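For this view, one protein chain was removed and the others were kept in their places.
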Amino acid sequence: MDELRIGDITLASRLFVGTGKYRDMEQTRAAIEASGAQVVTVAVRRVDLAKKDAELGRYLIEKKYTILPNTAGCFDVETTLRTARLAREMLGTPLLKLEVLGDEETLFPDVPATLEAAKILVKEGFVVLPYTTDDPITARKLEDLGCAAVMPLAAPIGSGLGIRNPYNLEIILTRAKVPVIVDAGVGTASDAAIAMEMGCHGVLMNTAIAGAKDPVLMASAMRKAVEAGREAYRAGRIPRKLFATASSPLAGVIGSKQ
Amino acid sequence: MDELRIGDITLASRLFVGTGKYRDMEQTRAAIEASGAQVVTVAVRRVDLAKKDAELGRYLIEKKYTILPNTAGCFDVETTLRTARLAREMLGTPLLKLEVLGDEETLFPDVPATLEAAKILVKEGFVVLPYTTDDPITARKLEDLGCAAVMPLAAPIGSGLGIRNPYNLEIILTRAKVPVIVDAGVGTASDAAIAMEMGCHGVLMNTAIAGAKDPVLMASAMRKAVEAGREAYRAGRIPRKLFATASSPLAGVIGSKQ
Amino acid sequence: MDELRIGDITLASRLFVGTGKYRDMEQTRAAIEASGAQVVTVAVRRVDLAKKDAELGRYLIEKKYTILPNTAGCFDVETTLRTARLAREMLGTPLLKLEVLGDEETLFPDVPATLEAAKILVKEGFVVLPYTTDDPITARKLEDLGCAAVMPLAAPIGSGLGIRNPYNLEIILTRAKVPVIVDAGVGTASDAAIAMEMGCHGVLMNTAIAGAKDPVLMASAMRKAVEAGREAYRAGRIPRKLFATASSPLAGVIGSKQ
Amino acid sequence: MDELRIGDITLASRLFVGTGKYRDMEQTRAAIEASGAQVVTVAVRRVDLAKKDAELGRYLIEKKYTILPNTAGCFDVETTLRTARLAREMLGTPLLKLEVLGDEETLFPDVPATLEAAKILVKEGFVVLPYTTDDPITARKLEDLGCAAVMPLAAPIGSGLGIRNPYNLEIILTRAKVPVIVDAGVGTASDAAIAMEMGCHGVLMNTAIAGAKDPVLMASAMRKAVEAGREAYRAGRIPRKLFATASSPLAGVIGSKQ
Amino acid sequence: MQLEVNGEPKEIEAGATVRALLTSIGLGETLVAVERNGIIVPRKDHATTPLADGDRLEVVHFVGGG
Amino acid sequence: MQLEVNGEPKEIEAGATVRALLTSIGLGETLVAVERNGIIVPRKDHATTPLADGDRLEVVHFVGGG
Amino acid sequence: MQLEVNGEPKEIEAGATVRALLTSIGLGETLVAVERNGIIVPRKDHATTPLADGDRLEVVHFVGGG
Partner (left out) sequence: MQLEVNGEPKEIEAGATVRALLTSIGLGETLVAVERNGIIVPRKDHATTPLADGDRLEVVHFVGGG
């Protein structure tokens, strides 16, 4: 059985999906289901006192999804820590997608702040899955701090650019001893397949599905793409060559002399 | 129902697989089945008088695969025509994968010879699916000659390089009125997904599956990749952007002033 | 001395420039001069009976440029041959840039027509430099027909996409015994440098210079880029590696223990 | 005049070269001269008590090169600061290429340590040019700390991979108010040209020149490539298009009807 | 007394507990979490934790995010 | 009489038909096709097409190919 | 007599040579080339080649091109 272990969770699906930006709860439900994901990310936000609604959380719990709360929207260590603790209080589980953002324009992580927050949260018992740049040094530091996985971005959040630097990702994969999950930047199915073919252990995405014209169909595409990429990785692809190699035998063609 | 029509054949699967280079008949069978392909290519070769064996043909017919005989190994028009006619005589159906090769090192098509053979074979009633370069002019000529599809190469046969020139392929796709099937050069699952995401109508491959370390698993990967790419194409991917767009709401974070 | 021989011409500059699309004759002159090119392409067109003007031809002859007339705009063999013969009559020299175009949208060559015209023109004594696709089979046929060089396109004429398929170009370069000159598709300086670094013997361009905001400055850029690419090719670049190699010594840093 | 200002230095050449890894002093001299560089990087190392030799420093001072000492080889803030101060004491000028490395395998910077060292050194009056990842957040922080330029890596030091992530670099360029100099990763001339065409203000390299088979010829190639890329940037390249645009007029071809 | 709840002023009777606050807002206790002056109030303590005038409270739940 | 079958010489009795040839090789008639001197011999004519001395025959079937 | 020059009708006196035609158009003989009914008229023959009624002529020169 080809399963992924993160902390003490064992997963058959390597696709992690977000729940933001869907048209409505019905579309959210249909897309998540079509994606086959077992782990689903959510954000922690103030209850809108005017129209409080816990429908999303209730649904995910009822359907037994593994909820992965994030600290999206946090731009400093303090807010990040408080948001993380609120998430744990709400859910009773220590799983956390750590994000400490650098600015709104790029939504790239703030590297020193992410490291600082990771250090504290690991000590507090969180199972930390940090969103990070594709910098191999930062990835290693996060691993050394005790993070349960590292989650380098493929490209800016919501950009749809795909894996912009496979070289850095390959260095991270070569060196990591924890799972490497590509987080952010996937645009279409082949992007997810490429990540898995490189040996990534999973892919996390939200906008690529929720922002597609048909999110439910795209969710299905992503499920198949992640599975295809993983199977291709395990199956061992053919080497790349400049010249051709025949697939049909060249001998035995009619008219040839023996 | 998202089906592909070529000539008067209607297909649910957009993956076309070859039957060359497998370890044995058992592996051939398992890989073809795992690929989900409905159309299967075969070569036409002299019966080896010492050890004649029609197992492959019998199996494909029994399992109701659509057999697509090729003219692989033919380097001139005359041999190509004779091979095509023998294939039709054997099978009783006019479907033909036309290949007239330029040389053994590249296995690229001989463009003028391919055009000449296509012209004659279409007139003789064949349903011609020609292997061609990614030259948009040649693709159009083949279409104008009455070919049922055009099958540009992604890269040299067996090279595993993937779609080396998406620009030419995109020009062909923009202009073609017959199905465009990428034939040759696919190396791994994402290559197939990319072809489908570009709007190709199908992908034909042999070495990428048969040459993988685990051909049956790779066949499954390819099946999913082609479906993923097709679904992503139909689902309408998000646009590419240089900067980020948040997937979690930026408002409602704790600690912020209203 | 690193010179290029084509037919019996010996060239110090490996940049070939067109003369179309400039604002006026003055800009044409300044750009050609800044490019350092020795070979300059021109088109053959009917004298406009209303405003005949031979200024371009006179200038090029006076400045001792090697004039390379083209058959641009010809879409059939007959018109191509007649245009070629008129060019030779006008100039008294057999140098010819052969173009037989497939259609106006792509301006890709018509491969069979190009081969047919090349065969006839070589027999008539022309020194034929054919514009062709990046198909290695066609390139070899043109060479076998006696062409003095082969000139594969990098991308569609005027598209500025650069070398869209370095793999095909590399196959052509590996096999060719005549000079390989990239013709069409260059967009900016690095595109020209890349072609030369791959081992191409020259680059021919027009729109990339004439269509730039400042054509004279771009001409200078192209001159330097072609020289830079050629020198880099001859100098022997470092190999590509995934990991780092220090350029400063790692020993002798202060504070370290011996 | 197209000049580059960094701190209060004004430069005509935008190529910065290192002095490591040459065969001998003679080759060092010839390569630096051929590169046309005005700024030359050096490392600070313990005098070897057995064979002390100040030839390099003497030569650079005599030839009036602007010496840019680096802190290469430093893996912690303290050693970096001490090395920087020693360099300033030796040279009497505050120019500094700041490197705080993460590990020997990647030679990627340690981002938090680089930020910390930059902060201190700027306060001490150094003109700090920091080597950094291509992370736009870190680049902005370095700028905000008062660095005189930012120097993102294109790829690992000595890897020769070229600009592996033009997207990140483009984001940095869009936002930076100080010069952006690509430092590390260039492999050949076109890599340098591409950096300059993107709008980078300079390129710093060592291994690409010193490690070439013919370093002096490669130095000349790099000089021309940087100039070519800069001129192309200033000249304003043509837009990229999928389809063709003729460079020769399509009207006036012989044989056509009016 | 006067509280600040999610950045907005809110009036509540003196001596109210966290649970009372949640009830007054119309929230149950599942799927929300409460922070009082920067410190989490565990769910089990909601009923026994009195609020004080000037307390700053954050009451959060899950929303769609990626 | 002497034939050339798939590029190799083959001796067969005079007057033999295509079907006889196939039988002598040990082949049935399904899943093979026969060309005689460059012209297809349709399956339905195998039994009635006599061979002649010096005939060049191609007998083909399907093999794995891509 | 009536000629077609570069796709347009042109009237010229009977018996005119190629050179006369070029002169009448205002062209010298350098840097142009002439084709008459699909065949090149070499420059050295311009003065001695008479035109005939109905001749189709192409008179070309170089223009900017790539």
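When the chains are written out, they are named A, B, C, D, E, F and G in that same order, and each has its own residue count from 1.
Note that contacts are C-beta pairs under 8 Å (C-beta built on N, C-alpha and C of every residue); 3 or more make two chains touch, one makes a residue touch a chain.
Note that the structure is predicted; figures quoted are calculated from it, not measured.
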{"item": "Touch partners, limited to displayed chains, of the chain removed from view", "value": "C, D"}
{"item": "Residue of D:A34, D:L142 or D:I157 touching the missing chain in the full complex", "value": "D:I157"}
{"item": "Touch criterion as defined above, residue of D:G7, D:G57 or D:P94 at the omitted chain", "value": "D:G57"}
{"item": "Option from D:I9, D:A30 or D:M90 whose C-beta touches the chain left out", "value": "D:M90"}
{"item": "Interface residues of subunit D (partner: the chain not displayed)", "value": "17-22, 28, 41-47, 49, 52, 54, 56-58, 60-61, 67, 69-70, 72, 82-83, 85-87, 89-90, 157, 204-207, 210"}
{"item": "Chain not shown, touching residues in subunit C", "value": "247-249, 252, 254-258"}
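Assume only the chains that are shown with their structure count from here on.
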{"item": "Contacts common to subunit C and subunit E (chain labels)", "value": "A, B"}
{"item": "Chain whose average C-alpha position is farthest from subunit B's own", "value": "E"}
{"item": "Relative to subunit G, chain with the most remote C-alpha centre", "value": "E"}
{"item": "Computed distance of Cα centres, subunit F from subunit C, in Å", "value": "55"}
{"item": "Inter-chain centre distance, subunit B versus subunit F - centres from mean C-alpha coordinates, in Å", "value": "33"}
{"item": "For subunit A paired with subunit G, centre-to-centre distance based on mean C-alpha positions, whole Å", "value": "74"}
{"item": "Overlap residues in subunit A, where contacts from two or more other chains coincide", "value": "18, 20-21, 43-46, 70, 72, 82-83, 86, 105-106, 108, 156-157, 161, 167, 171, 206-207, 210, 242-243, 247-249, 252, 254-255"}
{"item": "Of all residues in subunit E, the ones touching two or more other chains", "value": "6-8, 35, 58, 60, 63-66"}
{"item": "Each pair of chains that touches, named by its two labels", "value": "A-B, A-C, A-D, A-E, A-F, B-C, B-D, B-E, B-F, C-D, C-G, D-G"}
